[in-house]
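Left out: one protein chain. Kept in place: all the others.
Letters A and B mark the chains as written, and numbering starts fresh at 1 in each.
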Amino acid sequence: MRAPSSPSEIAAGDVLLAAENISLSFGGVKALTGVSFDIRKGEIRAIIGPNGAGKTSMLNVINGFYQADHGTITFKGVRRGKMRPYEAAEFGIARTFQNVALFRGMSTLDNLMAGRTLKMRRSFFWHILRHGPALQEEVEHRRKVEEIIDFLEIPHIRRVPVGRLPYGLQKRVELGRALAMEPELLLLDEPMAGMNLEEKEDMCRYIIDVNNHFGTTIALIEHDMGVVMDLSDRVVVLDYGRKIADGAPNQVKQDQAVIDAYLGVAH
Amino acid sequence: MLYREAGQFKTNYFADQAVFPIRQDRIGVAIILLLAFVAIPLYGSNFLLQAVVIPFLIYSLASIGLNLLTGYTGLLSLGTGAFMGVGAYACYKLTSLFPGVNILIWMICSGFVAAAVGVVFGLPSLRIKGFYLAIATLAAQFFLQWCFVRIPWLVNYNVSNAIEVPQRMLGDIVITGPNASLHTRYFTVLIIVVAMTWIASNIVHGRIGRMWMAVRDQDIAAELMGIRLLRTKLLAFAVSSFYCGVAGAMLVFLWYGGAEAETFNINQSFFVLFMVIIGGLGSLLGSYLGAALIFGLPILLRLLPDALGVPMHSATIEHMSFLIVGGLIIIFLIVEPHGLARLWQITKQKLRVWPFPY
Partner (left out) sequence: MDLLYKIFLDPFVQMGSAPDLLLQTLWEGLVGGVLYALIALGFVLIFKASGVFNFAQGIMVVFAALTLVGLFALLTRVGVSNAHLAAFAALGLTVVVMLGLAIAVEKLVLRPLVNQPDIILFMATFGLTYVLIGLGELIFGGEPKVMITNELFLPRGAWDLEIFGGFVTFQHIDIAAAIIASLMVAGLAVFFSKTRIGRALRAVADSHKAALSVGISLEQIWVIVWFASGLVALVTGIMWAARSDVSFALQIIALRALPVLILGGFTSIPGAIVGGLIIGVGEKLGEFYWGPLLGGGIESWLAYFIALVFLLFRPQGLFGEKIIERV
């Protein structure tokens, strides 16, 4: 993998990403106000909060889709100011989306192969010929992608245009596409929204497996409290764009502010 | 029974990543190539070659060009005619300035000129999307056409203000100009079109094609995956304009034998766009099918009254063909909005399961 501005290797348990004092507003509406938290390498970090708390905005800031008005993001020890989304991807941040954002006209295989784009280095001219190095590269990456397809148990839909797949499978393909990027930090925006119980259990298993097998650090937004409590190592709670709690799941569960803002309200 | 992929196992990814993984498809392509290279030149009449096959191939290439942009990358362009014009005028200028260089080289080079112009007019795609961009490409259409009319340098100050194709040789064979034989021109067109189709197919089946389609389907997700939008879009503009440029150069040098600015007017742009949409967005095969239908239909309509023995005024036929082509476009869109290519896929699927569709 290409190392952008040579960040030092980070051992498990050290801080991989630190958000400091992030503020973001849209035409006067405050989406985030002075939010700080960190994500440690190798952990599963949950971001929770009621609807409109600013969770997705936070992810958007982390991978450069939104520019924070104030505050900084430090990733792998590199502090960065303004950053384009593709740069975040080059740094090794991948994500999935709240509303599935797959390439609907392409097959599962092509979606995952598209996830490998950044890792493919052959020039345009080799691609014109589709011979030699370009084809070699294509096949190498195909092998990688097939590993992910096996891992997610989706070989039967390899050639199906993803627009035709049921919702649960689309979510899985989207996870696969993010994995194909071999990210260091994986952002999952409500990976289990709209799923039934079995699908949720499957997805949980994949998330834990990704974390264990590949050692990928994961930050996820989720509404299902049971899932959050079981999966995550640490939880940060947002409400109205502010951080109101941060810590281990059990600790957060007992926090009065959290209960007032969120858990106390029957859903 | 004939179209079955059962029993064709692939044991490595090389075979599975092939453009035509199914044996019957490969045989089909071989037969078509055989027809094009042997049967048509041997048995085709002059009318068939000059009025049907040569222009059909050229328009197929142009619609492949537009399909790369509109079908694969999702950028709607209404300036195809002008980009074809850039190719034609560039080729004319280049071969006039350096008559010693082989004309075929200049045809390809004129594609690069068109690509450069295409990139310039693709720049607004940084900020605007969809139909707004389509209107912006009309700027290219009208501005370039204005250049063709107003800059006499482009046509070497000809009194006619038109391109007059000079005679150019490849060895002993006359390739362009009034003395070029029909078959020479046909083979030149055929070889270029086949080679460029092969290249286009390589591009869209690889990394570049996936980047384009990703931008088409979900530009935000694509960008968050590390695909640089502007670069990708500009590349699409460049490659697309390259194809259109070469098609334009061939249109003038190997078919018309001359052209003025009006040749590349907005109707030319629409004509090619029709082919792409009727043929099928995002399908190279569709570009051919669309070109066959849209180019062939008016020819058929013109032949029809004579064949039926109904005398009709030529102006009336012209008007009727407008009406019918327009109506057919609507009907085709209603019947199969994804174009002829999708119809072909459905047919193949039916063949695959025939005779037991359950």
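Basically, a contact is a pair of C-beta atoms (placed from the backbone, for glycine too) under 8 Å apart; a residue touches a chain by one contact, two chains touch by 3 or more.
These numbers were taken from a predicted model, which means no experiment stands behind them.
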Given B:Ile128, B:Ala195, B:Leu230 or B:Leu300, the one touching the chain that is not displayed: B:Ile128
Residue, one of A:Ala101, A:Leu152 or A:Val258, that touches the chain absent here: A:Ala101
Residue among B:Ala36, B:Leu285 or B:Val325 that touches the chain left out of view: B:Val325
Residue among B:Gln145, B:Thr197 or B:Ser283 that touches the chain left out of view: B:Gln145
Absent chain, residues of chain B that touch it: 76, 124, 127-128, 130-132, 134-136, 138-139, 142-143, 145-146, 149-150, 220-221, 224, 266, 270, 273-274, 277, 281, 315-316, 318-330, 333-334, 337
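The working rule: only the chains that are shown with their structure count from here on.
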Chain A and chain B: spacing of chain centres that average the CA atoms, whole Å: 41
Residue ranges of chain A touching chain B (in the complex, touch as defined): 63-65, 84-86, 88-90, 94-95, 97, 101-106, 110, 113-115, 117-118, 120, 122, 124, 127-130, 134-135, 138-139, 142-143, 146, 177, 181
Chain A contact footprint on chain B (complex, rising order): 12-14, 16-17, 19, 199, 202-203, 205-208, 210-211, 213-214, 216-218, 220-228, 235, 282
